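Following: one structure in structure tokens, then a few remarks.
Only one protein chain is missing; all other protein chains are in place.
Per-chain numbering from 1; labels A, B and C assigned in written order.
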Amino acid sequence: MTTGNRQLENVDPELFGLAVATVDGTIYTAGEANHEFSIQSISKPFAYALALRDGGLERLEARVDAEPSGEKFNEISLESDTGRPRNALINAGALAVRDLVDGTDARHRAQRIAEEMSRLAGRDLVVDDQVYEAELEADDHNQALAHLLRSAGQLDCAPDEVVDGYARQCAIGVDCHDLAMMAAVMANGGMSTSSDEQLIDGQINRHVLSVMATCGMYNGSGNWMSTVGIPAKSGVAGAIIGVLPGQVGVAVFSPRLNQQGNSVRGVAVFERLSRDMELHMMHVIPTGRSALRSVGERDGATVVELQGDIRFAGAEIFASRACEGFATDEIVIDLSEVRVIDDAARRLITEVRERLSEDHRTTVQDPARLLAGR
Amino acid sequence: MTTGNRQLENVDPELFGLAVATVDGTIYTAGEANHEFSIQSISKPFAYALALRDGGLERLEARVDAEPSGEKFNEISLESDTGRPRNALINAGALAVRDLVDGTDARHRAQRIAEEMSRLAGRDLVVDDQVYEAELEADDHNQALAHLLRSAGQLDCAPDEVVDGYARQCAIGVDCHDLAMMAAVMANGGMSTSSDEQLIDGQINRHVLSVMATCGMYNGSGNWMSTVGIPAKSGVAGAIIGVLPGQVGVAVFSPRLNQQGNSVRGVAVFERLSRDMELHMMHVIPTGRSALRSVGERDGATVVELQGDIRFAGAEIFASRACEGFATDEIVIDLSEVRVIDDAARRLITEVRERLSEDHRTTVQDPARLLAGR
Amino acid sequence: MTTGNRQLENVDPELFGLAVATVDGTIYTAGEANHEFSIQSISKPFAYALALRDGGLERLEARVDAEPSGEKFNEISLESDTGRPRNALINAGALAVRDLVDGTDARHRAQRIAEEMSRLAGRDLVVDDQVYEAELEADDHNQALAHLLRSAGQLDCAPDEVVDGYARQCAIGVDCHDLAMMAAVMANGGMSTSSDEQLIDGQINRHVLSVMATCGMYNGSGNWMSTVGIPAKSGVAGAIIGVLPGQVGVAVFSPRLNQQGNSVRGVAVFERLSRDMELHMMHVIPTGRSALRSVGERDGATVVELQGDIRFAGAEIFASRACEGFATDEIVIDLSEVRVIDDAARRLITEVRERLSEDHRTTVQDPARLLAGR
Partner (left out) sequence: MTTGNRQLENVDPELFGLAVATVDGTIYTAGEANHEFSIQSISKPFAYALALRDGGLERLEARVDAEPSGEKFNEISLESDTGRPRNALINAGALAVRDLVDGTDARHRAQRIAEEMSRLAGRDLVVDDQVYEAELEADDHNQALAHLLRSAGQLDCAPDEVVDGYARQCAIGVDCHDLAMMAAVMANGGMSTSSDEQLIDGQINRHVLSVMATCGMYNGSGNWMSTVGIPAKSGVAGAIIGVLPGQVGVAVFSPRLNQQGNSVRGVAVFERLSRDMELHMMHVIPTGRSALRSVGERDGATVVELQGDIRFAGAEIFASRACEGFATDEIVIDLSEVRVIDDAARRLITEVRERLSEDHRTTVQDPARLLAGR
């Protein structure tokens, strides 16, 4: 496949870079992880996240659906009943999304998107003017999409401005290190991996990841989910990012593209990561141990020890046991061995504790202050 | 929506049942969780899993793709280039799948599928003859699909037999308790929630869950992933099952259907579960604590404590720290506070331990024998 | 292209036959014009005509549309809003049409269609049992279509019966001489070319020809109209018939098929006929002479001579001249040089004559009794 952009054509097809960033803030790189290229379509989920923040989910949903399209990235069709693009990760959707990013003009909107991505990447990302100009030379297809959206009443800005801004957004220069950092933030629920700052709202992050899971690899999204199982997004410059929620962000770069317009080596790397490292969303570790570590007595008190990562199911086991009642007057809920706890589990445990307090002296050992929440 | 099956039409639309089964084997029920109904399309993922075991992934892939269709459950189209149905969860795919389940005839194949599901449900499930006969009365659409598959060279059995067998499979009687148990096995990576038995091969389980995630709710799969985020499958009798990997299996039953043919109250329940209990695949708990609990010295030895649920990313942190080297001669790797560990993490930790052993006296405290694996 | 029917596969691909029958009853033949083959899809327009007689246009229109499909002959889709096949000349439509032919069963219906075609061909046509049986062996696609129609509520008969009957209809043996005779009847407005018998009702004949013009050559109908300009229908045995209204019926037979399933030499012959003999519906002979041959005086009377083939436009010229008035007391309308006259022209001339009679002595010279009508 050729890219139709002369700036992209001049790149060494054998280049290869890889970066893996964990939610703990550690980053591993291999090859030319600092080689810079244009972000292209990988900008779509980040622009989508920004538009969701600026415009709100409801307004976005009225403009762009969230269904896999079953067609190519540049399909020129809107939903027959609603006039919406099928999702925000095909070109039609990406243009509609830009329209809902706040900004005074194309340049300003592109600037805000670049700033947003810079915050995630941890360094200043800027538009590559040569790539931008080359984009504009071959923009008839996007012009067609923008005018189509406009004629369907789905675009407020002028088509020219939207296409110009999208060209700028696609021309932002990044490297694998940047993209892995950005992906790791999404893997971390939108929170920075190096501070407590929530860079992307949790609900928005979840929504964007969901759309990446079902629509991110265009008309191959279903097979990608089966064989790789990592929500992902590819760009025509030869990069692919992947986000494994709660674990890692991955970015690969290698310019040679396959028929679907995805990086040949990029796809291979993801398939290996999924197979060899079990980085697959549907991969389950059958539980060897319960979240309920132990229920015992110590010094006349019942000690209930929880352990590991506590979500709803884990908290339920505790609640279930509590229903059976405890013989002692005093109860100690020991969270020392718990690593993380989510909101639903926190609420449930707090409720149980309050209920127990009616009849028992109840204390909680929570050295990491997990029950206090974030 | 009407179902076209007179047996289904006679049911009280206000019936409601709910069951939630955790991967720990606990099951919660509400309403008419023991009211029996026909499994209908919810049989599809389980028949698919059996066909994958009997025929192998490669053979299945040659017959059925794994892409969302963007169309209705009964769409009468095959991929123009390959002649395959788009996925195994639309009717065309379900019929093609049946063809690859071993068996001497339609009855035998249906029997094997019923037995397979019985193992997961933990009780004997049988075909409801009245429902089966009513299915056959309105089977023209499935007959059309089966003949189409046959004419495309994608069916070895006679179309009549395939349609007959599919009618039997859909007429198997279940209740919410059964379905939640079956879903919980999938949530548990295919392993029984009450014993160590691997009921569904892990790879097959992962594949089926992936297809449920992208294709399970037909042409609404994308929005289902965004708003609910639980791989699911609905049936025309009014049931929906959901599988949250590593956590729970859920089954709801309520006969009133919406326009898409999904249970109205079933959809509402799943939306609440997702929202209130954060049972969403893309929901991430930003890490409060590292998998690396502590690195300290005790009695002249370095003690490295890991904690929580250890996957690749967690093990990487340990490996990364190990690369920096340790000052003491003796090293203790303490896994006492680890709840579960997956294969990739196990391999990585084992490698690091072996490398450390070259220069250090290295011991592992692993009371639950997690490093020994299953 | 292969035909999927082993009886058709065994034919010498080099066979060639041609027959041209004029509306005057003359027939010219070349090559193997008496070589017999199965009529296949060329039976569709004749079965359509019979169903239109049995069921009436309104009933047929509720079941089958009359629009080009833009797809292949065996497309497996119905109109999304009405559930109708796009037209009667694709397989789905031909099956729906059969349902509206009167008859007690498949055999009887096929018998009636064979009899109808025999009347047009002028000899007894019968089903070739070997071809019929071979059709049934590869009927999955038609089974699919029939079941689809049934499931859409568009079929009263059992799908099996409809497919069986269609297989019989397609297996009727004909030769080029037969087909040219049949086509010539259609070219002659449905009237026999050798007697005054109206074999196909004029309105029905017009309707069927219209559908042949826009849908007869499947997804190549538009280009066929441009390059050939003759309403036509092809069959998979290698025959093509063409009907040029008012002029000729043509039949070509040569078994080698092109990609579209049309006879290679058949297409070539039609292209030559159209080009060399100007047998193109849109070919116009710019008028050298008016239908109004002369207006003169003879023996004190005004003599108005008409000539040639008089349709609406020709009669209008006469009416227009009559409006200007005539100076003489006596008027002679001379139709001696008129060859044919249609109903609209007859009505108009009669009206003018009656109007003239109010003020003039008006006589008509009409040796062929054209004004008396048929």
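The rule is short, and it goes like this: a contact is a pair of C-beta atoms (placed from the backbone, for glycine too) under 8 Å apart; a residue touches a chain by one contact, two chains touch by 3 or more.
No experiment lies behind these values; they were computed from the predicted model shown.
Check C:167, C:279, C:331 or C:349 against the missing chain and you find that the one touching it is C:279. Residue in contact with the omitted chain (choice from C:82, C:130, C:320 or C:365): C:320. When you scan C:18, C:187 or C:303 for touch with the missing chain, the hit is C:187. Across A:59, A:141, A:272 or A:298, the single residue that touches the chain missing here is A:141.
Where chain C meets the missing chain, the touching residues are 22-24, 26, 28, 65-70, 86-87, 187-191, 202, 205-207, 209-211, 213-215, 219-223, 225-226, 229, 231, 244-248, 276-291, 307-309, 311-313, 316-317, 320, 337-344, 368, 370, 374. Contacts to the hidden chain, counted on chain A, fall at residues 76-77, 138, 140-141, 143-148, 150-151, 159.
Note that only the chains that are shown with their structure count from here on.
One finds 63 Å separating the Cα centroids of chain A and chain C.
Centroids built from CA atoms put chain B at 23 Å from chain A.
Residue positions of chain C with contacts to 2 or more other chains are absent.
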